[in-house]
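Missing here: one protein chain of the complex. Every other protein chain is in place.
On to chain A.
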């Protein structure tokens, strides 16, 4: 499996994401770091991760400037051809801003930056990212965001729920997200965005391993594909 992590000015979870991917991809040699100004992706890529952080200082709107970076045209093309893409935290904001995922992430309902462990309920196993979990299982993963309040109109919400595209829900909603949504999937279930950070729970030495299966699921899908 060959993976890429896109780096923007202000990304700060890029290396954590690369380590978590390297652990399931057969080592760091199979994970490329790609700069936002590049126009092309490395050849033979299987999966792209959009990391957390505060790309471009969250100017204008979180993820707005990053979503219009040169590399994002290639990422959107890759996703539209059926490639696997996931965005965590700021990565989720970038994916909604780029139009790959519906809805938007707004300021937390409590207006405060939230940095703590939260419990997530797995809502579907019908995606590579969630295939190693079980439906209804509760996992503990940290959040660290100021703008994680997921918003979507009623019609979009109905589509997400009806088509089994809600990946994770908060057991206790920390940020005001509609319908307690923490993470969603694209129509083909190959693009995922979520505010919590599975890459920060992908090593026992970093406090937990509930995030490991997120990455193992991606590797499973690519081996069997």
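Keep this in mind: a residue touches a chain if its C-beta (ideal position, glycine included) is under 8 Å from a C-beta of that chain, and two chains touch if they have at least 3 such contacts; residues count from 1.
One rule holds in what follows: contacts and distances are computed from a predicted model.
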| item | value |
| --- | --- |
| Identity of the absent chain, which is to be given by its UniProt protein name, from "ABC transporter permease subunit", "succinate dehydrogenase", "Deoxyribose-phosphate aldolase" or "Phosphoribosylformylglycinamidine synthase subunit PurS" | "Phosphoribosylformylglycinamidine synthase subunit PurS" |
| Residue touching the undisplayed chain, where the options are A:96, A:124 or A:186 | A:96 |
| Absent-chain contact - pick from A:45, A:64 or A:126 | A:64 |
| Option touching the unshown chain, where A:55, A:127, A:149 or A:186 are the choices | A:149 |
| Sole contact to the chain not displayed, among A:41, A:85, A:106 or A:144 | A:106 |
| Residue numbers in chain A that touch the chain omitted from display | 60-61, 64-65, 68, 96-97, 102-104, 106-111, 149, 151-153, 176 |
